[in-house]
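With one protein chain withheld, the remaining protein chains of the complex are depicted in position.
Here the chain labels run A and B in written order, and each chain numbers its own residues starting at 1.
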Amino acid sequence: MADYMRYVYLGVVLAPLLASIIAGLFGRSIGRAGAHWVTIIGVGIAFILSSVAFNYIVFDGGEVFNGAVYTWLVSGDTRLVIGFLIDRLSVTMMVVVSFVSWVIHIYTIGYMHDDPGYQRFFSYTALFTFFMLILVMANNFLQLLFGWEGVGLVSYLLIGFWFKRESANQASVKAFLANRIGDFGFVLGIAAIMTYFHTLDYAQVFQQAPLMANTTIELLRGTAWPLMTVICVLLFIGAMGKSAQVPLHVWLPDSMEGPTPISALIHAATMVTAGIFMVARMSPLYELSATALSLVLVVGAIGAFFIGVLGVVQHDIKRVIAYSTISQLGYMAAALGASAFSAGIFHLVTHAFFKALLFLAAGSIIIAMHHEQDMRKMGGLGKYMPITWITMVIGGLALSGVPGTAGFFSKDAIIDAVGHSNLPGAGFAHVALLVGVFVTALYTFRLIFLVFHGPERFGAEVRKHVHESQAVVIVPLIVLAIPSLMLGAILVGPMLYEGHFGHALLVLPQYDVLAQMGEDYHGPWALVLHGLIGLPFIFALLGFGVAWYCYIKRPDIPKRAAERAQIIYNVLVHKYGFDEFYESFFAGGARGVGNLFWRVGDVALIDGLAVNGSARAVGWFSSIVRTIQSGFLYHYAFAMIIGLLLLLAIFVHGIL
Amino acid sequence: MTDQIIFYALALLLIFAGSMVITVRNPVHAALFLVLAFFTSAAIWLLLEAEFLAIALVLVYVGAVMVLFLFVMMMLDINLAPLREGFARYLPVGGLVALLMMFAMGLVVGPRYFGSERFPVPARHAADYSNTKELGSVLYTDYVYPFEIAAAILLVAIVAAIALTLRRRPHIKAQKPQLQVAVRREDRIRLVKMTSEKKGSP
Partner (left out) sequence: MIFDIAPAAPEIFVLGMACVVLIVEAYHNEPSHALVYWLAQVTLLGAAVLTLYFGPEQTVLAFNDIFVSDPMSALLKVAVCVVTFVVFLYSRTYLREHDLLKGEYFVLGLFAVLGMMVLISAHNLLTIYLGLELLSLSLYAMVALHRDSESASEAAMKYFVLSALASGMLLYGISILYGVTGNLDLARVSLIITEQTEPNTLLIFGLVFVIVGVAFKLGAVPFHMWIPDVYQGAPTSVTLFISTAPKLAAFAMAIRLLVDGLGGLIGSWQDMLIILSFLSMAAGNIIAIAQSNIKRMLAYSTIAHVGFLLLGILSGTLAGYSSAMFYVIVYALMTTAAFGMVILLSRSGFESDRLDDFKGLAQQSQWFAFVMLIVMFSLAGVPPFVGFWGKWFVLKEVIDAGIVWLAAFAVIFTVIGAFYYLRIVKLMYFDKADTDRSITSSHEMRFVISVNGLAILALGLAPGLLMSLCVAALSA
């Protein structure tokens, strides 16, 4: 056992934290350059150490580390510790998180160049990296929650980074509220675990879980609920909030109000995948509840298709990618539901790269267009920004799952796995995911065609300034484009079929769809060849074709189609009315109830009785007190005597 | 039997003296009643064979403390009328509470719990038994720690009294006899040599 690994793990989390503190508290003294250097070095150290850990665990076959590094508090028989569980799952996540974060830190130098909140921004992003690493490295639920809330907090801060913009403030509040609903379920789930397992340590919970498989609890009198289903569903509600699953996805498109590096880092590559990671981490629990798996599967599939469709009608370039993110998160969730946990994580990894790439490329365009995000005002940019164009096309191909790209391997594996699954709802999910591929290709190439091809729809003034972005922006694009192309072929074998994750993920034999698929696995090339004639690719081609026809060949079609199918178009533009529903039902309902309470409660009870009443009562009370606290000595002595008398009366003479 | 008669007589006198201390108008009278209270309690202690304590009470409190007290009162001539202004106003409430208090305490601290039949009769000491000697022998051995603490309390009292009353007044003009006596000729007289004026100058 390499003892020094313990310090490597500590270094992974402490380096970004330290960098964040330095950049945040001493930002003014170290200056702008100091802030980006210190955070880039801090996150870079985290990446290097993560790679060391990855190498140690995966290639050298080092032992899994599961232990406390610091005991925070012992209260009775409850031990609250800061501890790490470093196994094949967590090292994979650590490398992805720290690498993407690192690249985005570099990119930010260019993107935020003129922003007055430069140091603050770097401090936040480094802090985010710290929380995310804490989350993935946790070995107990409390620390998981700490990281979970931490990333939520930074996400809130960063969405509202430009706090002078009203819309940014509203978006940050919206994200916060949606996450709060999810976190409520999440906390309840953790509380349920604490109640029934009497521990928050992963290893102990997982060990005891099979014994609890048939335990039922009474939520309502006379009803029996399987404990595992209750816990898993509650935890998944948390994941719904964080990973933007239907119906708590509404915050993610609005979160695009934040700076683009943040959209890439937090709202595409890392934080939103926390829910996926959490479900995978809890695989020993989810495997014990078919109901919960089924729920995850169906919710994921709904998101993958129905929310993806919304991307087709958006005009804001970042929002299109945001809806695409929700859709891809749906794919991941569907994989988890089908017990193909490693496929879910695999897609998470590849998605992190190509989605970060897409966002950063979009950012590059936004810089060039002077912070114009409406695609209707772009077009024909390909010749001005060739590198951005090429990298974005690579990202688009990967996203659409064109055979050979990273996205192909992971997405096909998911679709295949869901096809093999026997859970209730798997049939529906399979169809939804397949059609989802068509939708994905459609909105992806719609975006590319609208932005890079066709006529230029911007003014002469803008044309003068449009040019390829500077090196700190371009280099990260290239760095991310390479894995977006290659990573899938490299990882597909080890991750899905050769047991990369070892014992970190648990799949029961009756659900093991990947094992069935593994029988037909003959290496990545065979997969690519097979993929070229597969149904998903045909759907993707179809999507590409439709996009080309509608946005290059006959640009008038979309408008006509929208007029024809006005109902559908309206539904889509209104995003199925989720926002309106929440607005009118929950927010409105809350306002209505609030109004009622305000009238009855506030005005009558609280204002009348409690506030004015309590003000009067406090006034009355303090007038009494004032007469007691009169400053006169004998009053004080008198009060003491009265107190003594009362004590005597109660305890000695038994009066009262 | 005689013991009891003496005890009750003294006890009644003590209560009377105590209540007079807080009710009489003239402060000098109050102080004198306090002296009476000390005397009677000293007498009760004598009944309990605590001769040393009884004598110490008379010597220290009556002989020293109260006399000093009386001196101060007579010198300062404090007008206590304002202090007593509220007395009549608060008497009903205060009296009621005092009565309640007495009642509450009397219920418990009565013969039911403290009756003499509940306690063994203490052994009578021989005629040559010295209470003073006994006290002395434990005071510096068994009880040396509390004794030292008591000494520290007295020291604090002295420090506090001096700190609160001693005022250094640098600007005050007062004679300093010791300096006047110790004065030397050189301090006061300076001989100055002057050339004499020449006559006949213009």
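Going forward, a contact is a pair of C-beta atoms (placed from the backbone, for glycine too) under 8 Å apart; a residue touches a chain by one contact, two chains touch by 3 or more.
Note that the structure is a prediction, hence the values are computed from the model and not measured.
Visitor: Have a look at B:V28, B:L68 or B:A152 and name the one touching the chain we're not showing.
Guide: If we include the chain that is not displayed, B:A152 is the one touching it.
Visitor: Return the single residue from A:T71, A:N214 or A:Q566 that touches the missing chain.
Guide: The one listed residue touching the chain not shown is A:T71.
Visitor: On chain B, where is the contact patch with the chain that was removed from view?
Guide: Touching the missing chain: residues 105, 108-109, 113-114, 141-146, 148-150, 152-153, 155-157, 159-160, 163-164, 167.
Visitor: State which residues belonging to chain A touch the missing partner chain.
Guide: Considering the whole complex, chain A reaches the absent chain at 71-76, 618, 621-622, 625, 628-629, 631, 633, 635-637, 639-640, 642-644, 647-648, 650-652.
What we mean here is this: only the chains that are shown with their structure count from here on.
Visitor: Using mean C-alpha positions as chain centres, tell me how far chain A is from chain B in Å, no decimals.
Guide: 79
Visitor: If you look only at chain A, which of its residues touch chain B in the complex?
Guide: 634, 638, 641-642, 644-645, 648-649, 652-653
Visitor: Which residues of chain B touch chain A once you look at their complex with the stated criterion?
Guide: 86, 90, 93-94, 97, 100-101, 104-105, 107-108
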